[in-house]
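Input: one structure, supplied below.
Of the protein chains in this complex, one is absent; all others appear in place.
All chains are identified by letter, namely A and B, in their written order; residue positions are counted from 1 within each chain.
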Amino acid sequence: MVRPALATDDITLVQRVRQGDQRAYKLLVERYQRKVYGVALGMVKDKEEARDVAQEAFIKVYKYLEHFKGDASFYTWLYRITVNICIDVLRKKGSTRGTDHLEFDESVRMDVSEANIGALGTRLGTNPQKAALRRELADKITAAIGQIPETHRQILLLREVEGMSYEDLARTLDIPKGTVMSRLFHARLKMQKILSGYLELDEAKAGVGHEG
Amino acid sequence: MTTLLRRTVLFAVTALASVAFADGAVAVQADVVFASTAKGTVDPSLEKMQQTLGAKVKYLTLEKRSSQKLTVDATPVTVALPNGKSASVSLEHLKGGVATLRVKLPPADATYSLAKDKAFYLQGGAHEGGDLWLVLSQPK
Partner (left out) sequence: MKNPAREKFLPMLSPYVDGELTPEERQQVDQHLQNNKESAAQVADFRAGDGLMRNALDLQADDVDWKKFTEDVMARVTPEKLPLFERLKLTLSEMFLYQRGPMVAGLVGAAAAVAIAIPLTMSLVGQAPVGYGAGRVEVQTVSVDTEATVKPVVFETESGDAVIWVVDAPEKKDGGRKKGGGSDEEDIAPVPPTDEPKQQDL
């Protein structure tokens, strides 16, 4: 017997959860848990902490599901909650640098002279495969993400892990679209600089082209 | 689903089988009642009997001396009376859903057809200054 496919889009599942259907929420958890964890790990850097944050995010979302109006995507709401929990965790640890750093960061002149331009692309190509990634390097990259300012980190993670559009990012982080563009640019520059430094160390400073 | 159907069919077959089995026998309620014109008590369940017989005899005492449910077929079933007599009840025939019974309670010998919710009263002789009656009816 062929059973008709059940609607499993986010909004339908949310409606079912509101009616008390636990299985629908399980489907939502399974759908987003890896990505929520990825964002959390990038933000808080510690694996155990990231796991706790991700769980907390799903529990909080469930708890406040009645307040979800449905005017935004479920996932933008979920990630906003995730990011907020991460910020709380970092604040408690005293590792957040507040908004001063952010303002300075975004008003600073775009100076890319220190970046070893082309190092990443030359060594990795434009689409490095997961299979080619070594565990140690993956750990280093995760650590590198942790080095960039918090506001840049969260936007970069939401963009790269979840693949959010600029519009979704603006909605999730409650910032103008222009700020999204600016933050992402700065975040990428910083990541480029840090990662190329890692690669240089990793490959004993193999000759990297740098065009001025 | 299969189990449910199987049970349903079984139920229907059992019900039909019980009807078919009953073709050779009928259930009869046989009560022996002591009746007296002396003032006494009337068993509440015998008020109808008092009313029925009242056209001929005003019984003021009606007591059940025995009560049993018989399964009556061609072989006579005996019902003992406290005055030493005994009645025998047997099925004469069953046609069109109506059973005819033969009741022998010396010196009387009668055949009668059963009816729904109706009773058959047969006087069974004297006893203790009153009368004994054999009352045959549909079991409740």
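Throughout what follows, contacts are C-beta pairs under 8 Å (C-beta built on N, C-alpha and C of every residue); 3 or more make two chains touch, one makes a residue touch a chain.
Since we're looking at a predicted model, the values are computed, not measured.
For subunit A, the residues touching the chain absent from view are 1, 3, 6, 16, 19-23, 25-26, 29-30, 33-34, 37-38, 41-42, 47, 51, 54-55, 58-59, 62-63, 110-113, 115, 117-130, 133, 135, 137-139, 141-142, 145, 156-157, 159-161, 165-166, 181-182, 184-185, 188, 191-192, 195-196, 209, 211-212. Across the interface with the omitted chain, subunit B contributes residues 1, 4-5, 7-8, 11-12, 15, 19, 22-23, 25-27, 52-53, 55-57, 91, 94, 96-100, 106-123, 125, 138-139.
We take it that only the chains that are shown with their structure count from here on.
We define each chain's centre as the mean of its Cα atoms; on that basis subunit A and subunit B are separated by 91 Å.
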